[in-house]
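What you see is the complex with one protein chain gone and the rest in place.
Take a look at subunit A:
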Amino acid sequence: MSLIEVEDLWVRFPTRTGVFDAVRGVSFSLGRERLGIVGESGSGKSMTGRAILRLIRPPGKVEATHIAVEGDDILKMSERQMRDVRGQRISMIMQDPKFSLNPVMTVGDQIIEAYTQAHGSRANAREKTLEMLDAVAIRDAERVMRAYPHEMSGGMGQRIMIAMMMIPNPSVLIADEPTSALDVSVQTQVLRIMDRLVSERGMGLIFISHDLNLVSAFCDRVLIMYAGRVVETCRADRLHEAEHPYTRGLLNSLPRLDAPRRRLEVLKRDPAWSDPGSVRGSS
């Protein structure tokens, strides 16, 4: 059974000038694999990730035939039931740890809270938290537990987020641009940790990013989104052989260290790319 099954997902926002469709008829499934979602800003990739956790605030609306998490349709759940899904079965890492950690709570208390929520008791919470911080390569975990988020660097903050999201042992992790705010060297380290944890625990991962090279190297399968729909899906290691003109255009617009060019290719957008009808993203 797939971990996540999304069928005909639409995310709509009413505006003064009519309804804006941020996601338009996206269908895909996720197994125990790493699924990359790539696209430019405004392509609907983050909205797709948020819709799976029902994190779209009104007046935004989520419509779908179903969004099944391990067989249970989350669109039929109450807010109360959703709380047992968020964090416990699916957790999410956002782009900037500065905005996703609570600034007035110590790091330790925040991770312990995540653990207590999941396991219903505080027993062993401290040891588990220390273990988890160790797993995300934080030395001096005791000190970090007493520290506040502003005392942490970006890379450390993101590792703390990963620790917090992993401690309830969810079956799916959604990572929305988890390393975009980090330096390249720190980026590698954070990815390495995520890579290892996801493999060890046999989790499903949805990796949302604008970085084609990164997704191609990190994921198993890729969905390419444009104007709210999936225009192409392919194996991640074959991303460089992608056929859709949009994907080709994106790849060619990147400057490359190994292949210098005098001018970069500029993407010529074809209105036909945004015509409705998504490619199915099921494996």
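Simple rule for what comes next: a contact is a pair of C-beta atoms (placed from the backbone, for glycine too) under 8 Å apart; a residue touches a chain by one contact, two chains touch by 3 or more; residues count from 1.
Everything that follows uses one rule, which is that contacts and distances are computed from a predicted model.
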Undepicted complex member, UniProt protein name, chosen from "Putative tricarboxylic transport membrane protein", "Sugar ABC transporter permease", "Glutathione import ATP-binding protein GsiA" or "Probable glycine dehydrogenase (decarboxylating) subunit 1": "Glutathione import ATP-binding protein GsiA"
Contact residue for the chain not shown (choose from A:83, A:192 or A:280): A:192
Sole contact to the chain not displayed, among A:71, A:260 or A:277: A:260
Given A:15, A:41, A:78 or A:121, the one touching the chain that is not displayed: A:41
Subunit A, residues in touch with the chain not shown (by the definition above): 40-41, 154, 183-188, 191-192, 195-196, 199, 210, 212-214, 217-218, 249-250, 253-258, 260-267
